[in-house]
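Up next is chain A:
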Amino acid sequence: MIFLNDPINFIAGWMRGLLTGWGLPEGLTTVIIYVIGITVLIVFAMVLDILLVWVERKVVARFQDRIGPNRIGPFGLIQPFADIIKLIIKEDLTPAGADKLLYNLGPVLAIASVIILWAILPLSEKIFGVDLNVAVLYLVAAGALGTLSIIVGGWASNNKYALLGAFRMVANMIAYEIPMVVVLLIPTILADTMSVQGITQAQSGMWFAILSPLGLIIFLISAIAELGRSPFDLNEAESEIVAGFHIEYSGMKFGLFYAGELLHAFTFGGFMAVLFFGGYGGFFGLEKIGFFSWLDNPFVQALVFLAKAMFGYWVIMWIKYSMPRIRIDHMLAFNWKFLTPLALVVLVNTAVLSKVLAGLPAWGYVLGMFLSNIVIGFITVEILRAYGRKQHKVESKLSPQNTQNQEQAV
Partner candidate 1 sequence: MQNEWLYIGIFLVFGLIVPIVPLVFSRLVAPRKPNPIKQSTYECGVETVGDTWVQFKAQYYVFALVFLIFDVETVFLFPWALSLKQMPLFVVLEGVLFIGILVAGLVYAWRKGMLEWA
Partner candidate 2 sequence: MSIPLSWYLILAAALFSIGLFGVLSRKNAIAILLGVELMLNAVNVNLVAFWRYQDPAKMAGQVFAIIVFAVAAAEVAVGLALIISVYRRRKTVVADEIDLMKW
């Protein structure tokens, strides 16, 4: 029963006893236990990553009215493993003039920047890597390493398309990092902590998605941009720059970029669950009723978390396969002229209201937060509508030639 209620500490305690029994010093024991725990966690993430390849291909097939992988194994489940074997035994080309060391460093950094996010991902109350008190900023820091991997990969390839793709991708990522960081402040303010465990537990009664729906939307948009997925995939616009920053990569190195992207999307789904949907918990107090007490079990919590993360991943896929690609000027204008100001307004609103409404009973607090978001959302939509009307008038006055000139300014 102890194992079922607190598996990690149970195993760690048992191993600590075993190792110190062998006469190992305390510090070394800790390191060995850490290493084993980290290995298990990373292996879990990588196996999940392989399954995500299958999920992604199945889902995109459904969106495009196909069946998807169905030949190897039941429902094509063995397909991703076959893909990996193929990628490994493929010849790995290094273009002439490439910066060899940096060329290899690119994909390694790309996937490392995703894997390190799993160190803070709270799978359940008892199953997690580490509970940093700066976890929210750690998420941003890992994103910084991802940006670096792209610019390194794109530069080292010694290819015009790759460099152009890297430039676009980096411009995209750094632009949308601002609204993302601003929105990350909202769960921080609401939960009064930056630790992901604290944020999850603060949502046991009420999801932050309800307290700040606008924050959730902005987070989703900027997360997709950070991932470089459609509609923000102009880094790999096939019709212009072929495959963007990873154009020269082949074999397993390309596979690493691909795997990194999928795992990144899933991880962001997980963080969306943690920051806005209550993570592994958030049953609105249901778990306190005797009949539902099994919801507190770490394994059940982990399943709930993975389900929520998968939902977030599915939403990201849904958007990816439904939206056309956005143009770079629109992409930048959308961020700097719309998303960033809106994110700042939502932040100020949350900060002020969390102070003003603090004295109210719980339902008043929730209602006030929710309604204020609705009002801001409504005003935003009205401003957008007025702007759209004005723009429509201006454009109808222009001759077709002028519109063509605008099109060329990419």
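The criterion applied here is as follows: a contact is a pair of C-beta atoms (placed from the backbone, for glycine too) under 8 Å apart; a residue touches a chain by one contact, two chains touch by 3 or more; residues count from 1.
Per the selection procedure, all candidates are chains of the complex that A comes from, given by their letters.
Quick caveat: nothing in here was measured; it's all calculated off a predicted structure.
A.B. asks: Which candidate, 1 or 2, sits against chain A in this complex?
C.D. replies: Per the touch definition, chain A is in contact with 1.
A.B. asks: Taking the touch rule as given, give the residues of chain A at its contact with candidate 1 in the complex, in rising order.
C.D. replies: 30-31, 34-35, 38-39, 42, 46, 84, 87-97, 104, 107-108, 111-112, 115-116, 118-119, 129-132, 136-138, 158-161, 163-164, 167, 170-171, 174-175, 177-178, 181-182, 185, 188-189, 192-194, 242, 247-248, 251-253, 255-256, 328-329, 332-333, 336-337, 340-341, 344, 347-348, 351-352, 354-356, 409
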